[in-house]
Structure formats: C-alpha cells, structure tokens
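Partial complex: the chains shown occupy the same locations as in the complete assembly.
Chain lettering (A and B) follows the sequence in which the chains are written, and residue indices restart at 1 in each chain.
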Amino acid sequence: MKKSLIALAVTAAAGMASAQSSVTLFGVVDATLAVGNGSVADRTQLTHSGYTSSRLGFRGTEDLGGGMAASFWLEAGFANDSGAGQATNINNQAAGGAPAGQNGGQGLTFNRRSTVSLSGGWGEVRLGRDYTPQFWGLVVFDPFGVVGVGATQTLGSIITGATSVRASNSVGYLLPGKLGGFYGQAQYYMGENLSNAGATSDDGKGMGFRLGYAAGPLNVAVAASSTDYAAGKVRQSNIGASWDFGVAKLMGHISRDKAGTVDGSGWLIGGLVPMGAGEVRLAISQYKADQAVGADPRTRKIALGYVHNLSKRTALYTTFARVRNDGGATHALNASVTAANASSSGYDFGLRHSF
Amino acid sequence: MKKSLIALAVTAAAGMASAQSSVTLFGVVDATLAVGNGSVADRTQLTHSGYTSSRLGFRGTEDLGGGMAASFWLEAGFANDSGAGQATNINNQAAGGAPAGQNGGQGLTFNRRSTVSLSGGWGEVRLGRDYTPQFWGLVVFDPFGVVGVGATQTLGSIITGATSVRASNSVGYLLPGKLGGFYGQAQYYMGENLSNAGATSDDGKGMGFRLGYAAGPLNVAVAASSTDYAAGKVRQSNIGASWDFGVAKLMGHISRDKAGTVDGSGWLIGGLVPMGAGEVRLAISQYKADQAVGADPRTRKIALGYVHNLSKRTALYTTFARVRNDGGATHALNASVTAANASSSGYDFGLRHSF
C-alpha cells in the first residue's frame, strides 16, 4: 500500500486560529494470555492490560504566555482482545456506571482521564475525571503498578464505591514541580445530587490529598481520602516509600481503610531488579478486613514477573502470582474460582506495544 | 517525558494512495462549575459545555479538480466531567435514541455531526447526520449560542421529538458561498420505517430550510421545518436578525411552533459587547405555549455573561441567568427543581479550551 505523509492540521474550533501548541495522539495495546487456576474452576483467556493498561488518548498543551498554560487530556481505555470500550461513572455513585450486560455494546469513553487544566508557577488546577490521590499512593509503590495478575493486594476488598481509582466531577489542585523535592495534590469531587435528596444528597462526594518527597534514590508519600456514599462513608489512607539502590529498587507501602464498621489494613513489600534489556519484578502483599462480627478475611499474594524490552515501546512479559486465602476469603486470580480459604494461582504472558 | 515528533501518515484505505488533502483533528474541552437554585431544590455540578459544547472530531477535504471537492466531518460530543460519550438517534424517532440508564456506559458516537459531502460551484450535497436548518435559525441569533445556563428560551417546551437540533439519515443541500450575500440550505431526513407501517410509516421523516442575507453589519435569516412523528406533526419556524454596530452587536429572533393542538411562540433580544480581551453577553428571551385547553405555560429568562479570552483558544467565562415561570411552567436552571410559577436562577463558571 502506497502511503502519503500529510501533516495533521490541528485547528481551533469555533473559528479560532491555533496558537503555538502541540497535540499528541498516544496509546497502549497490551495483549495478555492469562491463565487462572482455582480450587473450583480454571480459566484461560486472551485478555488485555497484563503489564500496561490499554488505552487511546489525545492530549495537548497551549502556551498562554507569562508562564501560564492551558492543557487537555482525553484518555479512553479499551479491551483490545475484543475491541470493546470501558465504561466511566458519571456521578461517583453506585448507579452512575454502565448498566449490567453491556458486553460487546460497551463503547469507548474517556474513562481513564478527561480533564482540562490551567497551570502556572503556582501549580495546576485540573477539572474533570482523573485518578484519585489515594490511588496514586498504591500505584507508585507497587512493582506491578496495580495492573495484571501480580497487582498489589492492598487495593483491598473493603474499598468499595466508584472513586477507589478515579473520580468524576473533580476539581484538583497540584503543587508546582519545583519545590525542592516536595510534591502534592488535593482533589474534591462531587456526586451532584439535588440538595433535597436527604440521606443521599452527598452520595458520591468526597476529597483526597497526597503529599510526598522525592530526591535522589528516595521517594516517600502519604495519601488519604474520605468519600460519602449512600451506603456509608469510605475512608482510605496509605503511606509508601521506595529506595533505588541501582542494582534494585526496593519499595513498600501500608494501607488503612474504613468502610462502615469494617476496618481494612494491607501491606506490600517488593522491588524491581534491572536485568540487561529487561527487569525482574517481585512483591509480597496482604490485605485483611477486620469485621465487627465474625471471621476476618485475609488474602496474601506472592508475585514474580519478568519484562523483556524489545524496544522502549515494545515488551514481552510474564508474571506468576499465587494467593492464599484465610478467614473465609475467596480471592481467585485471572477470573478463576476458588473455595473459601483455598489457594489460587495465575500466569500472564503478554506483548505490550505503546505509541 | 521525552517526545518525538512524527508526522501523521494519513493514508487512503482499501489500497489507495492519498491525493492532495488535509485531515484535521479538532476538539473542545469546556468544564463548567454550574450552580442551580430552584424553589424546591438546588444543585451544584462540575459539568461541561457552559460556553462551547465539548467535542472531539475528525474532518477533511479532498480536492477532486474542476472546482469539485469531497469532504467528511465526524464529530463526537462528550461530557468531559466524567468522560462519558453522548448518544445519537438512529431514526429520528422516540425509540431511536439510547436506552434509559446508560449513564457511565454511554460510549462515544458521532452524534454532533457525521457527514460526507460533494461540493462545487453549484453548492454542496451533504449526506448523514447534521444540524437541522431550523436550529441554525436560533443559534446564530442567540448571544449564548443555545449553550449553557444563558441559552435562549426560544427552543421551546413544545419542540419535542428527535430532530429539534439535529437529524440523522439526512440529505442536505447548501447554496454556494458567493451569491452576493445570500445564503441558504434545505434538508430532507428520513425515519426509514417500512412502507406498510401504517400510521407510523412516516415517523421521523421531515424537512426544513433556511434562507438568509448577510452583508456588512447586517445578517437576517428565516427558517422553517415540518417533521412527522408517531405522536403527531411538529412544525417550527423562526426569523432572526443581527446588526453589528462595532461597539456592540445587537440581535434578536422570534419563533412560531406547532405541535398537535399546541401553539408555541418565543422571542429573544440580546447582544454581544466586546470589552478588551473579553466580551459581555446579554439576552432576554421568552417562550409561551398556547394550549387548546387550560393554562398557557410561559417562561421568561434574563441572562448576563462575560467571557475573558486568555488566548484565541482558551477562555474563562461566567454566566448568570434567571427564569420566571407563569401559567404552570416549572422550568428550572442548571438541573435544580422549582415549583410551578416559581423562579429559578443559575450560575456558570468555566474554562473552555479548544484545539
């Protein structure tokens, strides 16, 4: 097929000319052969996002002069095994997501991020749908980035509700980059119910923050959040740190959560070990739910993986993980099914290509 | 993040080489903090499209030689507060839209425009989904462009049915640009029902036209349409004009509608006043439904706004609007709720960025 290269014309809408700026098309297509073994049933899938979550996005920045900039970021997740899109949540509430059974009908949304920002020397104000600060606290200090069969167990079983990873209708503030190693962000998000909705008028409303310090080999951060749901308030907090020894980067974090009368606590310790063109990843993590009455379900995971970079954009990877359940927990890996207190193991083999 | 600039390769599908042409990626991300106050309940939202409707689009033109051109335009609306897409309507009928409760599952569609065109010295034939001529008649002569809390009230309460703003399955004809100031368009759209569907065989079928004259400071246009729905025929018509005095652009329009036994009538008078890098917008508008029996609901709105341009692409804006209801009308602003014959007010504060 003969090709003709043509520069893309990026043009302001509404009759406006573009100022100096850039628009970036970017994405990830990550295909994963995922095997899950449980005590009740096994499963084998060609699925997606075993190493990096699959996405297609558009983002850009406009220099407004005087150190100010305006920018946008639109990022859609998708299941590249079938081409289906992924739902978002319009109001951070239980009923704000997709109806059940969308299956192959689920279209693309900018579920991963949909923001417009103003930034300057004073920091950035970001409006729209974005990751929550409390989720960043887990991602950065998990060798598996909370993705794939090896993902940390600390995004725990009691962390329910729509905003455990991302929040819609949010107003975020991020500290500027140059604060001698300190960084931080705060986020407020709304459920947008009517003021006369009584007990549910705050459903989906919450806030979170994250503060950290990174300098040389050290990175340490603390995050916390509180969200009102119709089903009750959910609180999350975590503290994590990493140290890069060069031959290996060690990291760990602990989490404390509260959902109604249930307390949750988790920990992870792990690391990344560069090996030639690749990297070994390993982690042990645990989550335990302390219930007011009855048993305390606990799940412990061990995960070991290797990523082989074919280029900076393309990698082959494999991960093995195994969970042990106690106290009635039934956590199973890669969509297998396991009985209470039984174990489950899973494997990922994949190809990740980014652009 | 290190970036590598690469020209986008725009390539003909189906083994064909591209002729001289351009493809344009464009969009708007407009975030709005919207407050609505009603006599029953208030609401505060981080929503979208308070100044310019949020969108992502792809369009292009191919020069066919001899003054002829082929072009396409695919434009998807979305809610950037959550990243959700927006539904279209497949057959201009009540049942042709999205099922209820899509919420965060609503994926992107090219609901705003999806057309392919052939054009030449004789004008343009445009096929697909597009704005209706009757809607243009309101947009152009409303200082708020029928968007945000200040939008004209003249897109009235009796204008029901799927084609009040856009129509799918349409064949449109647009006059060429150089006719000494005269411009115009006509559009025919189909509901596409089976020929033996009886009373509903024409459901969703209609047509409209718009004729205008623009020269120097003057712009004046008239538009009318008629659409058959299963629930009855809906007719819309409007006439509007604007005069640009330089220090201010005055505009106004009146509308006359008919839906079954109900007549509707509306008017707007307003203007745009440039102020340095910004613009003041103001309008008073009214819509009244004359019912065959019973009260005649009437809503009157006053709207005042200011847009501050940070650049040609980026603006901060605010709008205040207030409606007064009579005759049983319950119109409320920014998703608040107000009782019959009570008032409602709303504010928009926003950031609009286009690319």
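We take it that a residue touches a chain if its C-beta (ideal position, glycine included) is under 8 Å from a C-beta of that chain, and two chains touch if they have at least 3 such contacts.
What you see is a predicted model; the values in this text were computed from it and never measured.
K.L.:
How many copies of this one chain make up the entire complex, given that 2 are placed?
P.N.:
Total copy number for the complex in this file: 3.
One rule holds for everything that comes next: only the chains that are shown with their structure count from here on.
K.L.:
If you average the CA atoms of chain A and of chain B, how far apart do the two points sit, in angstrom?
P.N.:
36
K.L.:
Show me the residue ranges of chain A that touch chain B in the complex, using the header's touch definition.
P.N.:
Listed in rising order, the residues of chain A that touch chain B are 1-14, 16-19, 21-25, 58, 60, 62, 64-65, 68, 70-72, 74, 76, 85, 87-91, 95-99, 102, 106-116, 118, 127-129, 168-171, 189-190, 192-197.
K.L.:
Could you pull out which chain B residues touch chain A in their complex?
P.N.:
3, 7-12, 15, 17-18, 21-31, 33, 40-47, 52, 55-57, 78-85, 99, 101-109, 310-314, 335-337, 351, 353-355
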